[in-house]
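Yeah, one chain of the complex is gone here, protein chain that is, but the others are all in their spots.
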Amino acid sequence: MKRIAVLTSGGDAPGMNAAVRAVVRRGIACDMEVYGVYHGYAGLLDGQLALMNAGSVGDIIQRGGTILYTSRCDEFRTDAGQQKAIEQLKANEIEGLVVIGGDGSFRGAHKLTEKGFPTIGIPGTIDNDIPGTEMTLGFDTAVNTVIEAIDKIRDTATSHERTYVVEVMGRHRGDIALWAGLSGGAESILIPEIEHEMDEVIQRLMDGHRRGKKHSIIIVSEGVCSASVIGDQIKEATGFDTRVTVLGHVQRGGSPSAYDRMLGSRFGARAVDLLQKGEAGRMVGIQQNRIVAVTFDDVFNGVLKTDNEMYELSKSLSI
Amino acid sequence: MKRIAVLTSGGDAPGMNAAVRAVVRRGIACDMEVYGVYHGYAGLLDGQLALMNAGSVGDIIQRGGTILYTSRCDEFRTDAGQQKAIEQLKANEIEGLVVIGGDGSFRGAHKLTEKGFPTIGIPGTIDNDIPGTEMTLGFDTAVNTVIEAIDKIRDTATSHERTYVVEVMGRHRGDIALWAGLSGGAESILIPEIEHEMDEVIQRLMDGHRRGKKHSIIIVSEGVCSASVIGDQIKEATGFDTRVTVLGHVQRGGSPSAYDRMLGSRFGARAVDLLQKGEAGRMVGIQQNRIVAVTFDDVFNGVLKTDNEMYELSKSLSI
Amino acid sequence: MKRIAVLTSGGDAPGMNAAVRAVVRRGIACDMEVYGVYHGYAGLLDGQLALMNAGSVGDIIQRGGTILYTSRCDEFRTDAGQQKAIEQLKANEIEGLVVIGGDGSFRGAHKLTEKGFPTIGIPGTIDNDIPGTEMTLGFDTAVNTVIEAIDKIRDTATSHERTYVVEVMGRHRGDIALWAGLSGGAESILIPEIEHEMDEVIQRLMDGHRRGKKHSIIIVSEGVCSASVIGDQIKEATGFDTRVTVLGHVQRGGSPSAYDRMLGSRFGARAVDLLQKGEAGRMVGIQQNRIVAVTFDDVFNGVLKTDNEMYELSKSLSI
Partner (left out) sequence: MKRIAVLTSGGDAPGMNAAVRAVVRRGIACDMEVYGVYHGYAGLLDGQLALMNAGSVGDIIQRGGTILYTSRCDEFRTDAGQQKAIEQLKANEIEGLVVIGGDGSFRGAHKLTEKGFPTIGIPGTIDNDIPGTEMTLGFDTAVNTVIEAIDKIRDTATSHERTYVVEVMGRHRGDIALWAGLSGGAESILIPEIEHEMDEVIQRLMDGHRRGKKHSIIIVSEGVCSASVIGDQIKEATGFDTRVTVLGHVQRGGSPSAYDRMLGSRFGARAVDLLQKGEAGRMVGIQQNRIVAVTFDDVFNGVLKTDNEMYELSKSLSI
């Protein structure tokens, strides 16, 4: 393979730039030419490609977001759109494509591969919601961003002896809530995968209060319900001074953590190696601390497991 | 004066601990005994006082919130409550009181002084909304917290080429919005003191877009209106992909900045010196980079000036 | 087991407090009484123990260092010292001990177990230099601290187009250098495990310079040699404006990362469970992303593997 391209698609995630850098530089090290596609699939359809060199990706490993920009693209979901994408790639004599994004982005990549164009996926999303990898690129940074916010909120919660309900990202997957809640010392963690008993949440709050706890923090995944609903229920049941904070889009940004820079680098390099070896139609991932490649089919058919041990641990430690 | 007390009241602010530390240690250096009052005026009425030594305030200068806790107290607003407070203080042979808090807290302190008990106020609030001082304790940290959030949001705003509306604290005062907006490079800043023209905001957005701006950030003080209202107006007028984030209570917490640790230290030391010299009924403040003392009357009758120069500057720089 | 104790020993590491919290709270959840031993083995010999409750470890998960303090203790290395330690423990009716520390601390724990007193080790050190676990507690935080410093140095390196040599911790183990170097985008990484060719380092620098690199950063483990030696060699060979920075003890401190808070929590809980089940004489660890228990013998006889793949990756990406 002599010429490949890389794009970022879907929601941005910290570490995407590290992955782009790795694709470009490993490609160059393998005597390839590497093109950057701007604005995801939409840009691919428009032919927004540029040849990159080692310097194009200099000084970006520490930057949040993605220098290639990202977008969502309806046209690409159609057969005609995918055909047009392949034509654009072939017109530029590009032989392989690395797609950095989430589940939806991989469905598009899968279609290209089915149509004969080799693609590799890199799981880049803060939600940690992709089967086939134990960690997605951006998740570690997002969790650290959330615990920094919790640490700040704890200052004011303690000073006022208040209860705070903090809503974090995660529509179908509670990993941000679970990790940030456990490492932020939250009293209760509400995630979409496990049904919660509001009575138990309130009982824990009242037990803590009786033992002299100066503050309480409840973490809620956006997929469970609005934090303000939980806040109202708590206020009504306990009478405690209760406040609600929705962390929002700060969770997506920021300079990536060491882990995410490392993971992006390893993912990007492996993606190039896979294209080189002709093993397309796969997503790179990390399992048991090793970089692996899983077929897109295994990704789409895979089932995410909830870490019950961690959930139980958080309960036993937040007494 | 041989025995004084210190309390924190109202909303907590980063740097309050630095001020408490300074009151305690300067008091000790002046051969005083210094008592900490827990939970603000409410705790004062309940007699929640404890003698503090140099070690009681060790290792707290870097901590957010207040180790003395804070609260709001309705009883203290009554004449009977104030009388009871003075009795508590006298029962403990305390001769002067330092109150760290905002405008409302000073009204209580003022009443005590009117009733013959010497008090000094230290302006501790993130809102920078107290006449008589150019900076309140906690404001610098809050602005830095906001720009860190804006820096993170900018990553994702750029990657998606989106418009973000960010709501920050400030019910009657737009200083957090103004400083953070100017130093965060916001396209428009909406504050309660200056009426905004939505047409102009939208025109600026569209001009920026035409010049190729990759993202736009609008900062709104909570006192103007809900950020989501502004977001909807922008979306409707421009069709741009627009998102809203309400920063919330993270703005109150966090380790204080160097400036706030310094300011708290200087305020606290000066408060003790004023009590020592018998100059009660005053608030310490900073004017033209010098620590000053202003009477409570001047605080209550003072008028906050809006920094129009800064407002205009932000406009001319965010093209 | 009805009564256990926990101590921290050797160099402090971020996350130790999370582990102490987990030992105490899991212990309480298992109906145990948990004692904290202050000042490591030295304090154990002096009988510096205190019963802890859930509140004793409240609000510490986010704190760097160790609330139990730590120390090095020569007396404990002797047979008499170890005997005395056991007597102190038995005098307090303590039946099991959790030791959080490094290799040297575990040798002491191992002796106690050999003498019949059950102990469990938790690997707490920033150096990631303990066989039997893929990650030590504190390592992730230290790497993040180092890359934040590198990010700052890069600003000034770029502005002046300079070469910087940065010395990081790691006497016998280069993992901090390797991870931070790779995730910080360093041009060359010098670690004790792999002999470096100074000619190659210089060649890479000059190649980068020729390609237009605005700055270069070389990371050196303290175990290789002093950074100033490397700096002098580079200056002489290239004539480049070269500066040296020794990061020093900032690498030990700071609020632990989410990963380290999580790891400390999991390690602490597992340590209690092992004591509960009567499986003493072991260190908890993480292997292939799962918490495991390995015998002290396996720790002492284990061999650390250098991650050559990561080393090679860093070379191919820093062109």
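So that you can tell them apart, the chains are marked A, B and C in the order they are listed, and the count of residues begins at 1 in each.
By definition in this document, a contact is a pair of C-beta atoms (placed from the backbone, for glycine too) under 8 Å apart; a residue touches a chain by one contact, two chains touch by 3 or more.
Computed from a prediction, not measured in an experiment: that's the story for all the values here.
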Of the chains on display, those the missing one touches are B, C
Which of C:36, C:64, C:123 or C:268 touches the chain that is not shown?
-> C:64
Which residue of B:107, B:196, B:213 or B:235 touches the chain not shown here = B:213
Contact residue for the chain not shown (choose from B:61, B:112 or B:205) | B:61
Among B:5, B:86, B:246 or B:269, which one is in touch with the chain left out?
-> B:269
Who touches the missing chain here, C:159, C:288 or C:301?
-> C:159
Of B:21, B:110, B:243 or B:282, which residue touches the hidden chain?
-> B:21
For subunit B, the residues touching the chain missing from this view | 18, 21-22, 25-26, 28-29, 54-55, 58-59, 61-62, 134, 140, 143-144, 146-147, 151, 154, 158, 179-180, 182-185, 211-214, 255, 257-259, 261-262, 265-266, 269, 287-290, 310, 313, 316-319
Footprint left on subunit C by the chain that the document does not show | 8, 11-12, 14, 16, 63-66, 69-71, 145, 149, 151-156, 158-161, 164, 214, 243-250, 252-254
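Everything that follows uses one rule, which is that only the chains that are shown with their structure count from here on.
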If you take the chains that touch subunit A and keep only those that also touch subunit C, what is left?
-> none
Between copies subunit A and subunit B, what's the superposition rotation on C-alpha atoms, in steps of 5 degrees?
-> 180
Where the centres are mean C-alpha positions, what is the separation of subunit A from subunit B, in Å?
-> 35
Rounded to the nearest Å, the gap between Cα centres of subunit B and subunit C is 39
Residue numbers of subunit A (touch at least two other chains) = 151, 154, 158, 214
